[in-house]
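Structure in structure tokens, see below.
Only a portion of the chains appears, each positioned as in the full assembly.
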Amino acid sequence: MDTDVLRDILEKVKEGRVAVDEGMALLKSHFYLDVGCAKIDTHREWRVGYPEVIFCSGKTVEQVKAIVKAMLEREANILATRASEDLFEEIRKICPAAVYSSLARAFTIKRKALEVSSGYIALVTAGTSDLPVAEEAAVTAELFGNRVERIVDVGVAGIHRLFYNLEAIRGARVVIVVAGMEGALPSVVGGLVDKPVIAVPTSVGYGASFNGLSALLAMLNSCASGVCVVNIDNGYGAGYLAGMINRL
Amino acid sequence: MDTDVLRDILEKVKEGRVAVDEGMALLKSHFYLDVGCAKIDTHREWRVGYPEVIFCSGKTVEQVKAIVKAMLEREANILATRASEDLFEEIRKICPAAVYSSLARAFTIKRKALEVSSGYIALVTAGTSDLPVAEEAAVTAELFGNRVERIVDVGVAGIHRLFYNLEAIRGARVVIVVAGMEGALPSVVGGLVDKPVIAVPTSVGYGASFNGLSALLAMLNSCASGVCVVNIDNGYGAGYLAGMINRL
């Protein structure tokens, strides 16, 4: 796929160190693990720096178990999101080391320690009801070796709460802001810090919030610069991206 | 229509001071002025306190002229919104006293002075591009005898601009907040004042602002209490309502 690998194969084949058919097989075996219902992207860690993550929603218990089992044969840390408590109980049977966060609805299996980042991610939430999404972000970022500072319930209706926590936010290398309803907090934070702001709209709200659409649109239209947006309730995506930026 | 009038007619007819047919005609003549293409609601001032306003959009020049002419035969002040400069030039020919605001795209004809309110309306705009909508609100409120204090360009991306103008906002009896894009300003203001906040979404923005939909949804979902919303770009509606509250 990528020219480095291409060149490497060419070199080896040219020097006769590797036969043509062997070269073909070699390439394939490095790239994914076929478990029938899924092709686990084992090449991913080498390619983008982190192992594949299991999105449990829409998968049967048997499917998730098959994937976890296959991944356990390798050394990478394992993260599974949108996992019900029932599903976790099944997983714990095959891997007692698995740890569940009921707030984040995620489980992790830590196989190797990552060096913790020196810089940290500020994780800001507008309200108490946004905590599950925020915690999914925290679990994700922490598993990938990031330090996370949580600043809870500082939404714009009582904006002084934000100002009294500004120092902690400004000290971070990257900021995640989680908010539902009118989704105004990322704009205010974006206007006050000189770091990237990752905005996460949540489906918290009712009526014309249309399950997070209102917050999503508001964040996309932020008049503050340096703000980007991920999908509604996508704590995982925000945690992953923040970790990537934090470790640059 | 309303029971007071009903009773009054009953009394007069009972006493024989008014014949039945005459009573019928009497009622009708007080209620509207038929100019063919429109029925001008002359009864309105008596019923809701203010004269009818001409919404020019979608009306021909001839239609607006006919309505203005008919209204000039009465004493009320006249306000026409969404009026192009060309339309105004035609109106000035039949009424040299008419005054045009090119920013607000509105003209007014002042026929009698109203006592100016002691309290005032704070009119807050998020950005420079929101000024036309804000000015429509100002023209409307001022014609109906309200004092208006303008606070311009204090959007959330540089929120300190708001704080340095907070005193002027807090002194008002009612606040209008005009904003486009993510429409976050009304929530912030609503969390800082103890007065009604009328939020006006504007179509300022692009892409996923969807012509003001983003700001509208944000304002409807405001987490601050005491905030209500009018239609996108509806400066007139906000100015009218604010005036009504200011004069309570």
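Just so it is clear, A and B label the chains in written order, and each chain counts residues from 1 on its own.
We adopt the following convention: contacts are C-beta pairs under 8 Å (C-beta built on N, C-alpha and C of every residue); 3 or more make two chains touch, one makes a residue touch a chain.
Note that the coordinates shown come from a computational prediction; the quantities given were computed from them, not determined experimentally.
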Quick tally, homo complex: 2 in view, grand total of copies 8
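Here is the rule we use: only the chains that are shown with their structure count from here on.
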Chain centres from averaged Cα atoms put subunit A and subunit B apart, in whole Å, by 49
Counting only contacts in the complex, subunit B reaches subunit A at residues 126-127, 155-159, 181-184, 187-188, 190-192, 205, 207-210, 213-215, 217-225
